[in-house]
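Removed from the display is one protein chain of the complex; every other protein chain stays in position.
For chain A:
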Amino acid sequence: MAVTGVVWEYLRLEVRRTLRDTGFVIGGVAMPVAMYLLFTNLGDGDDSGWKTASMVGMAAYGAMNSALNTGAGVAEDRSTGWLRQLRITPMTPRQVVIGRALTGAVTVLPALVAVLAAGGLVNGVRLDLWKWAAIALLLWLGSIPFTLLGLGNGYRLTAQTTGVANMACNLVLAVVGGLWFPLALFPEWLRSLSAYTPTNRFAQLGTAVADGHAPTLGTVLVLSLWLLAFGSYAVTSYRRTARTV
């Protein structure tokens, strides 16, 4: 199993590098927690429905943020020549890409877990144990399209433009998808648009479980379409630059 061994080593190295990135820890983990606590405790502070909904929204936001960050890492590794150096080692390009995608999957967890923990421990959100587990699992799986979007940006753009593109994707998708503010505050036309965003459906994976039912077929369908779109974007970006890395 030498193949998995090398991918595992690469994953360990890259996760370690990500967790040492102060920008990632502050902007990617601490920020969603701080925003969640702020947004849910500014008013009178005993709307438990909003505390739960916002917890899921912010966990989704944090997960998306971290997922996109994976792409920024790729862009950085292209610009420093690290990916080029890896091509001379016995690692295959396939192992490198798989290792990177797995890194994305792992580094999504800190933000996700931190926001859920803030909900349960600080804001007193009470859910059945299976619901906590299901929300965490669904948000984790649901972050895959965003990892692919980030990788698409990272393989296609320079390190600087990747940062800007990720930030733009992040802000627009978070706000329009209703991760930051409740959809009820939106005008009608924006609300109907929101239903088609990957972020809105991403958060619905969690809110559905919190409300005690399975995610709707529509949610799964819309997310699958985005998974396909971002997946193709990542693949074409990779093909375009892989030979020049």
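Just so we're on the same page, contacts are C-beta pairs under 8 Å (C-beta built on N, C-alpha and C of every residue); 3 or more make two chains touch, one makes a residue touch a chain; residues count from 1.
Here is the rule we go by: contacts and distances are computed from a predicted model.
S.K.: Between "ABC transporter ATP-binding protein", "Protein GlxC", "Ethanolamine ammonia-lyase large subunit" or "Membrane protein", choose the name on the UniProt record of the chain that's been left out.
M.R.: The chain we cannot see is, by its UniProt record, "ABC transporter ATP-binding protein".
S.K.: Of A:Gly49, A:Gly81 or A:Gly218, which sits in contact with the chain we cannot see?
M.R.: Touching the chain that is not displayed is residue A:Gly81.
S.K.: Of the listed residues A:Glu9, A:Asp47, A:Asp128 or A:Asp211, which contacts the missing chain in the full complex?
M.R.: Touching the chain that is not displayed is residue A:Glu9.
S.K.: On chain A, what residues meet the omitted chain?
M.R.: Residues of chain A in contact with the hidden chain: 5-6, 9-10, 13, 16-17, 20-21, 76-77, 79-82, 84-85, 87-92, 243.
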